[in-house]
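All protein chains of the complex are present and in place, except for one that has been dropped.
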Amino acid sequence: MLIAAILAVFIVMVIAIVRGFMGPTLYDRILAVNMFGTKTVLLISLLGFMMGRPEFLDIAIVYALINFISVVGVLRYSDSSVFKHHNKQK
Amino acid sequence: MDIFLAAGSSLFLLIGSFLCLSGGLGLLRFPDFYTRMHAVGVTETLATAMILIGLMLQSPDALVLLKLMVILIMTLFISPTASHALAHAALQNNLVPKLNKQNDNEEVTPSNP
Partner (left out) sequence: MVTAIAIVRLKDLFAVIMLSGIYSLLSASFFVTMDAVDVAFTEAAVGAGISTLLLLVAITMTGRAEHPDRHKPILALAVVTVTGGLLIYGTFDMPYFGSGQAPVHLHVAPRYINDSMTEVGVPNIVTSVLASYRGFDTFGEVVVIFTAGIGVLALLSVVPRPVTIAKINSLNDSLHEQHLILRIVSKMLLPFIMLFAFYVQFHGDYGPGGGFQAGVIFAVAIILYAMLFGMITARRVINQSFIQLIAAVGVLLYGSIGVVALLNGKNFLDYSVLSDDPIAGQHLGILLIELGVGLTVASVMIIIFFSFAGRRDYLRHLNDNSKGSNNTSC
């Protein structure tokens, strides 16, 4: 069952990468990165359990934090004038 | 007792995987940003919680359980917040939702700041 879950998470990660490439708007890409990050957390914890090395969970915690912070950073700086100008052109 | 734990863990992992996949499908197939966000934001939290609970049932000792709890609690806080912030920022930067043509006249005006 662990392997099935790992496969599912892996497929979703591939989908997120595809969306990140295609992403017509900026926010689609941010969404893809965010989803990719959460799925990485899951993948690392699952892998840690499969290999029987639970200290991987430390890395998973770091990922969850870093993911949140980078999304906040992107959003905080995406409301600057550079981006608004670009959006109007579109 | 052990067999109940194993069965429960499998069940939770299965539900989590299904939710993950459906969220991914939504991310790939839905027509515009807000619907994609809806698909991801709704499934993501529950899928993460399910998979983590499934792992918790398998955890060998208390420290691992504690760490999984920490991850779970942080995900429950972080994921909805990030979704909210993302939608908020998108709406503020004039990204108009793609709506049904018939409802166009009624709904575009209020949602477009």
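A and B label the chains in the order they appear, each numbered from 1.
Keep this in mind: contacts are C-beta pairs under 8 Å (C-beta built on N, C-alpha and C of every residue); 3 or more make two chains touch, one makes a residue touch a chain.
Computed from a predicted structure; not experimentally measured.
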Interface residues of subunit A (partner: the chain not displayed): 16-17, 20-21, 23, 26, 29-30, 32-33, 36-37, 40, 43-44, 47-48, 51, 53, 55-56, 58-59, 61-63, 65-70, 72-74, 76-77, 80-83, 86
Contact footprint on subunit B, counting only the chain that is left out: 74, 77-78, 81, 84-85
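Rule of thumb we're sticking to: only the chains that are shown with their structure count from here on.
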Distance between the centres, which are taken as Cα means, of subunit B and subunit A, whole angstrom: 12
Contact footprint of subunit B on subunit A as seen in their complex: 1-2, 4-5, 7-9, 11-12, 15-16, 18-19, 25, 27-28, 30-32, 34-35, 38-39, 41-42, 45-46, 49, 54, 57-58, 60-61, 64-65, 67-68, 71-72, 75, 78-79, 83-84, 87-88
In the complex, subunit B residues that touch subunit A: 9-10, 13-14, 16-18, 20-21, 23-25, 27-28, 33, 36-37, 40, 44, 47-48, 51-52, 54-55, 58-60, 63-64, 67-68, 70-71, 74-75, 78-79, 81-82, 85-86, 88-90, 92-95
